[in-house]
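Note that one protein chain is taken out, while the other chains of the complex remain in position.
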Amino acid sequence: MDDAFNPPGLAEAVNAKGFSGAAGFRILAIEPGRAELALARRDDLLQFFGHFHGGVITALADQAAGIAVTSGLSKGRIGVTVELKVNFLGPADGNELVARAKTLQMSGSIGVATVEIFSRDDKSERLCAFCTATMRALDLPPEFR
Amino acid sequence: MDDAFNPPGLAEAVNAKGFSGAAGFRILAIEPGRAELALARRDDLLQFFGHFHGGVITALADQAAGIAVTSGLSKGRIGVTVELKVNFLGPADGNELVARAKTLQMSGSIGVATVEIFSRDDKSERLCAFCTATMRALDLPPEFR
Amino acid sequence: MDDAFNPPGLAEAVNAKGFSGAAGFRILAIEPGRAELALARRDDLLQFFGHFHGGVITALADQAAGIAVTSGLSKGRIGVTVELKVNFLGPADGNELVARAKTLQMSGSIGVATVEIFSRDDKSERLCAFCTATMRALDLPPEFR
Partner (left out) sequence: MDDAFNPPGLAEAVNAKGFSGAAGFRILAIEPGRAELALARRDDLLQFFGHFHGGVITALADQAAGIAVTSGLSKGRIGVTVELKVNFLGPADGNELVARAKTLQMSGSIGVATVEIFSRDDKSERLCAFCTATMRALDLPPEFR
């Protein structure tokens, strides 16, 4: 990866903390402008019907979008979410979620990413949600560098 | 509450399960077309900067919207999320989140709710996010009645 | 209106040009952070079923949001639309549309506004759409001042 871009270490650090660390978000792949994250099914991540909770799906999509945008920024910059929108397309009832994010456009300090979220079983995956996220690039505060 | 509407018991059951139960979502108030939920700060609900994770904020907003819409439906019906959109307006760095949802419109089986989410400290609260959610009313499957 | 804010003249100039001028958008009221616009029914603004076209409703909402945000900016600054989202809540089959926009939050150069759009007949009005818009504040290019 080009030195001009953020090293994956920042994404790993972001991902290890707080909710994403506790829930078990895993980074499968990162390149500038793209990120793929996965999350295994666990009882405390579900909703009433036993599918992944919409907020958990959104959290994974948001994180993937943030890492996709951040990985295309110059070192010491990070993308934070301005807004996001998720359409829930089908039951997220698989063993695992996979979120694939890509940056559509960076324009000044504003980046827009789309994220496809799949519900995956042992043998197949199915699109279960689609997200658009708008990010704003900030200088990373010194205490987080 | 009118017998025509869902009793709060359904909302309590929805809220006790899975992610919302594990995270500690609390229902503060329900009336047909309205719901207020709260969530106390906990390390495993935060993001990299130590504020509530955007996905957790969205989960609380989604749950509040779902309960607001469901509480205005006839007994045995439940609202599930078609799509939602959240604008993050400021740091969610308080001790607690409070989400206040109201149904804007029910039209056939489609309901639209808005949710204001506040970051609350001991003495004050500040709007930190705004959500719009589209819900679809379904008959509750027999095994969940 | 405070000198610190944009004078209504900018909003009038924006509104007179292009599509909004040709369609007949009328500014009913402006104050910093708020705007109210109206649009009379005309055959070339409708869709297949004879109601106002969703894109025309969106154009009015977008313009109202832009004027609401711009009217709260310092002189020489203008809000441009980053993204918007509209829920269509009922038929826009009145004689006139009225859009009422207010700024929810300005944070740095990012502003978020909500807009209620009403379909109005001689004697009543009914909420027919709800919009959230994210705006970015720019310096007005010299040739537009």
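Letters A, B and C name the chains as they come in the text, with residue numbers starting at 1 for each one.
By our rule, a residue touches a chain if its C-beta (ideal position, glycine included) is under 8 Å from a C-beta of that chain, and two chains touch if they have at least 3 such contacts.
What you are looking at is a predicted structure, and each value in this text was computed from that prediction instead of being measured.
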By the document's own contact criterion, which visible chains does the hidden chain reach in the full complex?
A, B, C
Contact residue for the chain not shown (choose from C:A68, C:V86 or C:A113):
C:V86
Among C:N6, C:S20, C:S71 or C:T114, choose the residue that contacts the chain missing from this document, as touch is defined above.
C:S20
Touching the absent chain when the full complex is considered, from C:P7, C:G55, C:G76 or C:G108
C:G55
Go through chain C and note every residue touching the omitted chain.
13-14, 17-23, 43-50, 53-56, 58-63, 80-88, 141, 144
Touch rule applied to chain A and the missing chain gives residues 85, 87, 89-90, 104-105, 107, 112, 114, 127, 130, 132, 134
Can you list where chain B touches the absent chain?
82-83, 85, 110, 112, 134, 136
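In this text, only the chains that are shown with their structure count from here on.
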Chain at maximum distance from chain A, centres defined as averaged CA atoms
C
Per the centroid of Cα atoms for each chain, what is the distance between chain A and chain B, given in Å?
22
Rounded to the nearest Å, the gap between Cα centres of chain A and chain C is 33
Would you mind listing the residues of chain C that make contact with two or more other chains?
85, 112, 134
